[in-house]
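Single-structure report; data block below.
Note that one protein chain is taken out, while the other chains of the complex remain in position.
For chain A:
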Amino acid sequence: MWPVRRMASTMSASSAALRFDLIAKCSTTRARASVMTLPHGPVNLPLFMPVATQASLKGITPEQLEDTGCRLCLNNTYHLGLKPGQEVLDAVGGAHKLQGWKHNILTDSGGFQMVSLLKLATVTEEGVRFLSPHDGTPMLLTPEHSISLQNSIGSDIIMQLDDVLVTTSPDLARMREAMERSVRWLDRCIAAHKNPHSQNMFCIIQGGLDLDMRRECCREMVARDTPGIAIGGLSGGEAKDDFCRVVAACTEQLPDLKPRYVMGIGYPEDLVVSVALGADMFDCVWPTRTARFGNAITKHGMLNMKREMFAADFGPIEEGCGCACCRPIEEEGAMGITRAFVHHNAAKETVAAHLLTIHNVYYQLNLMREAREAIIEDKYPAFVKEFFARLYPDRQSFPSWAVSALRGVGIDLLET
C-alpha cells in the first residue's frame, strides 16, 4: 500500500551537503514523511535522535547503537569542548573518528548548556560568559568559538549559537533582545563557518511564547537560507499548550522543503503531536536517562523495572518489541532479556542500564518509523488515535493539551 498518497512527484531540495526529499504529506494534519541525505548517509524523517552527550551513548557501543537502527545521533559541543577538547578533536580528526561512528552526528551549539548547567552564565552581544565548571576560570563562548569547535567536531549538522532564554520568562524586552541577537549571531555563525560543503548549519528560531515574535524570527531566519531550521527555546518548563502553539505557528511559516527540528523534545506523546504539527526531527536525553533510573518506555506507558511486581516476571521488557533485548531468544541477535533479569540488576549492575538504554532508544526510533509509515499510507490520524488509546485507559484521561493541539490540525481524539 506504499504510494496511496505518495506525492505525484517527490519534491526535493538540495544544499551543499544536504538533500531533502519530501516523500509524502498527511492529507489531514501537517505531518510529513521525507528523506534527508547527509554526508554520512540518508536518514528517514520524522526522526528521533538519541543523545550521545560525550561522544558515547551511555554505556552502549556504537555497534549496538547502529543495531537499534540509529543513523543520526547527537553530541554536545559544550561537553566535547571540555573533554577531550578542541586540540584533541583536531588531532584525532573529528568526532566520527573519535567515537568510531560511521553515521551522522548533529551537534548543538553549546549555548543551551551554558544556560541550563551554569547559573552564573551571562549573555552579552559578544557571547556567553561563564565560569568553568571545573575550576571556576572565567570563560567566554562566542558564535565564532562555537562554530570553530563544531567545525573541529566535524558533525554533519551543526547548530548556530543562539541566545537561549527560558520561555517562561516574563521579560518581553529581554525576549525580543534574545530573538534579535540570535538572528545577528546566525550571521556571525554563517560567516565563521569553515566547512559549508561538508557540514550543514541549522538556524534556531527563538522568541519565547510570543507567537508574533516567533513569526518575525521565522521570517528573518528563513531569509538566511540555512539547510535546515530548528525551533529552539522550548522544553524549558512551559505549558504544553503553549509549546504546541509555538510549534504550530512556526511550522506554518516554514518552507516545505527543509527539515524542521524541534529541540529537546522526547516524550512519546510530544513526538506524536509535534509530528502532526509538521515537525520532523527531535532529540532528548530523557529516554536514555530514564533507562539509567530503571525505567522502560513501552507503548502502554513507562514501567519502572525496579518495582517488586517485575521480580518474577519472565516476559520480555515489552511484548512484541523488536529490540535486541525483547525479541524472542530464538531469533538471530536476540538476547532473550526478561523483566526479572532487568529487575535483578537494575541499580546494581550497569548492564541493566545498558539493556534498558538499548530498549528505550529502539522504542523511540521505532515510534518514528511507524509514524512515518502511517504518514506514507496517509493513515496518520488513525495512528495518533491508536497511540493515545494504548497509552491511556479511556478518552477522559487524554491530556487536554494534546486534544486541543491535534484538533487544530484536524484530528479529534475524542470522537468515537
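By definition in this document, a contact is a pair of C-beta atoms (placed from the backbone, for glycine too) under 8 Å apart; a residue touches a chain by one contact, two chains touch by 3 or more; residues count from 1.
Basically, contacts and distances are computed from a predicted model.
Trainee: Which one, "Queuine tRNA-ribosyltransferase accessory subunit 2", "Small ribosomal subunit protein mS39", "Ferritin" or "Rbp3/Rbp11 dimerization subunit of RNA polymerase", is the UniProt name for the chain you do not see?
Mentor: Listed in its UniProt record, the absent chain's protein name reads "Queuine tRNA-ribosyltransferase accessory subunit 2".
Trainee: May I ask which residue of A:Asp212, A:Glu308, A:Asp394 or A:Glu415 touches the chain that does not appear here?
Mentor: Reading the full complex, the residue touching the unseen chain is A:Glu308.
Trainee: Looking at the full complex, which residue from A:Ile329, A:Ala389 or A:Leu414 touches the chain that isn't shown here?
Mentor: Among A:Ile329, A:Ala389 or A:Leu414, only A:Ile329 touches the chain that is not shown.
Trainee: May I ask which residue of A:Arg19, A:His103 or A:Arg129 touches the chain that does not appear here?
Mentor: A:Arg129
Trainee: Which of these touches the unseen chain: A:Ala17, A:Ile105 or A:Leu149?
Mentor: A:Leu149
Trainee: Check the options A:Ile23, A:Leu98, A:Ile231 or A:Cys284 and report the residue that touches the missing chain.
Mentor: A:Leu98
Trainee: Which residue, A:Lys83, A:Lys194 or A:Arg407, contacts the hidden chain when the whole complex is considered?
Mentor: Touches the omitted chain: A:Lys83.
Trainee: Which parts of chain A face the unshown chain closely enough to count as touching?
Mentor: Residues of chain A in contact with the hidden chain: 54-64, 78-79, 81-88, 91-92, 97-100, 110, 120-122, 126-127, 129-142, 145-146, 149, 308, 311-312, 314, 324, 329-330, 332-338, 340-341, 343-345, 348-351, 353-355, 358.
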